[in-house]
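Only one protein chain is missing from this complex, and each of the others stays in its spot.
Order of writing sets the labels: A and B. Residues in every chain begin at 1.
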Amino acid sequence: METIVSILFSGVFNASTLFLVAAGLQVVFGVQKVFNLACGSFYALGAYFGIVVVKSFVAGGFSKPLFILPLIGAGLLLGVIGPIVERGLIKFVYDRDETFQLLLTFAIVMMIEDVIKFIWGTSPQTTGGIDLIYGRLNLFGATLPVYNLVVILCSLIIAALIGYILLNTKFGRIIRATADKKEMGEALGINMKKVYIKVFTLGTVLGTLGGALVIPATAVVSEMGVELIVLAFAVVVIGGLGSMKGAFIGALIVGVLKSVAIFTYPELEMLTIYIIVIAVLVIKPQGLFGGSKV
Amino acid sequence: MKPWQEIMSLKSTKAIILIVVGLLFLGLPLFASQYVSYLMLTFFAYAIMVLGLNLLLGYTGLLSFGHAFFMAIGAYTAAFLTGKFSILYMEVILVVAVIISSLLAALIGLVCVRYIKIYFAMLTLAFGMLFYSFLLKFYYLTGGDEGMRVLRPYLLGFNLSEIPKMQFLTGNYYLYCFFVFALLVFVMWKIVSSPFGLCLKAIRDNPEKAEYLGISVKRYRWYAFIISGAYAAIGGALLAPAIGQVDPGLTYWTHSGTLVFMTLLGGFENFFGPLIGGVVYIFLQDKVMSLTTYWRFIFGAILAFLVIVAPGGIAGVISSLVKKEKRGE
Partner (left out) sequence: MEKTRREFVKLVGGAALGAGALLAAGGKARAQTAPAKGVPAERVKIGAMPGLTGVIGVPGTAAWRATQIWADEVNAAGGILGRKVELHMEEETTAKECVERFKKLTLEKKCDVIVGLMSTGNGLAVGPLAEELGQLWLSWDGTTQKGVEETMPKTKFAFKSIDNEAEAIGGAILTAKYFPKIKTIAGINNDYSYGRDCWEAFQAVLKHFNPNVKAVEALWPKLGETDFTSHIAALKKAKPDLIMTSFWSGDVPILMKQAAAVGLFKTIKGCFTTGGGVHYTLKKEFTPDGLILGYNSMYFKWTDTWPLLTRFVKTYHDKYKEYPVYECDHAYFVLQAYKAAVEKCYSILGKWPTKEEIGKALSGIQVPSLSGYRGYREDNIMTCNFFMGITTHKNPYDFVTIDPVEVLTPSQIIKPTAGTKLYEWIKGWKS
């Protein structure tokens, strides 16, 4: 029982962070059809910035357990790079072939990597032990850090929020309706430019928030943005490109699968994931929930 | 039309330029430094690889983010044959590399060519990374992260191991690679000028129409995929003895990204574009990496610039300059 709880919990924790990055990827792809390779880089930026904010918060003498508030704030605040990247670079390639868009985001990955190196250097950094303040929980013999639970909870809340926005708000309806149909949106009098900016910003914020939330439980390392793309990519393939539900379920599958592999047959961790990706792409390329035509 | 543009658009001019460039390449080791000659040697290998990539990208409209996979196959073939099986004949290595990569390309191609655009790019990326994991995991076979040694092969049956390394590389091996390169350029030219090549272009421009006209879109893409894979493998097999060691990094997805970058830089809608891109990239990277440790940023910016402003690459810029005046007449 303890084992199952452990596997599930670590798998779900893994999944929470993956979900946030993948959701950022999905929302942008769903509307603008741009596969943003830089989603991992935004995540890394959120993590680095989160450390800076938490350190200042603690140094400022504020109440330690409240650190999660400025952390979330940091993630949200950094979303400001969204519109900058979108207006500065992405908007030029909306009319182009998808492959060009992919290449542009690849260029952004390279640039952000060096920006991070320039600002923060290459040494690993942490927020210290501040996440330990929240203590531990004992469930069926398995020890679970409460902070990780908080992260999972935040992801769930965000998932629910996104679901609510998509289903119940005007903005959400526009997103769903005009996905892939820019001309129709414009014909209906919707300012697609504004929609694009908003959507890209949303995608960015999901990434930066994900990075900020996770960082107290881990450490930043150089190139973490590049590493994460591969996993995020696996998630969206399995879940289906463009689908939010897909990002959720896909993240769960990849997260739990990775956890199971580590417990049972650690040798095959990464291989399993790639094989599943290829299998999904072959058997059902739209993934579990993807709708768009291949 | 300005006189220089008039001359530029003549077919015979193009032929003369080709011959001059060819002679320059041939004679380079005589007047350039050893290091520059070595860089040109790597260019020949990369040029073959990007020619193959461009068959897919420029002529068939498919972006592969796993091209480095086939290159690595060629490189590891050279390592296995020379290192583990003591087969040192370069010609054998090249033939085996072509066979293995064609078989793999045929298999993988069956899966990949059903899809286009993003899915094709993603699938090829996944296969490339799968091979990367495989090379790392099965270290008993492949040497894992340490890689494998590549011994000096016999060229045309001659055992040249007595010659000092740099002399070998910038002399005999350079010539050998140049001739293989020239031959493969010629072969590729024939391929894209043939009816097969025209079909590919038709598929790129309008797949539904091509299908309607009776061209089996999937089959032709498959053929293109196999040829491009074979080219990449030859490039990899030529590169391996020059480096002396192969390692899994050769198939990492960012290496595929570099190949795409080269192709885009030179211009993928042009036959010679990728070759221009290859030589510019290699020498540019050499210069920039010496100047700053933030070369990734610079290259990212160049790539972004290319994509946004000059998607036709260098060749695109040149040909638009020529065409502009022509149309303006």
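Going forward, a contact is a pair of C-beta atoms (placed from the backbone, for glycine too) under 8 Å apart; a residue touches a chain by one contact, two chains touch by 3 or more.
Please read all numbers here as calculations on a predicted model, not as lab measurements.
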Practice task
List the displayed chains that the omitted chain touches in the full complex.
Solution key: A, B
Problem - Identified contact with the non-displayed chain, of B:P3, B:P164, B:P195 or B:G214 - result: B:P164
Problem - Omitted-chain contact residue, chosen from A:N148, A:T178, A:S243 or A:Q286 - result: A:N148
Exercise for the section: For the chain that got dropped from the picture, name the residues of subunit A it touches. Expected result: 2-3, 6-7, 9-11, 13-14, 17, 113, 117, 121-126, 128-132, 136, 142-145, 147-148, 217-224, 227, 258-259, 262-263, 266-267, 269-270
Handout entry: Residue numbers in subunit B that touch the chain omitted from display
Key = 33-35, 38-39, 42, 136-137, 139, 144-147, 149, 164-166, 239, 243-247, 249-250, 255, 286, 289-290, 293
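In the analysis below, only the chains that are shown with their structure count from here on.
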Handout entry: Residues on subunit A engaged by subunit B in the complex (per definition of touch)
Key = 35, 89, 92-93, 96-100, 102-104, 106-111, 113-115, 117-118, 226, 230, 233, 237, 241, 267, 270-271, 274-275, 277-278, 281-282, 285, 294
Practice task
Could you please specify the touching residues of subunit B with respect to subunit A in the complex?
Solution key: 57, 63, 65, 111, 114-119, 121-123, 125-127, 129-130, 133-134, 137, 253-254, 257, 260-261, 264, 293-297, 299-304, 307-308, 311
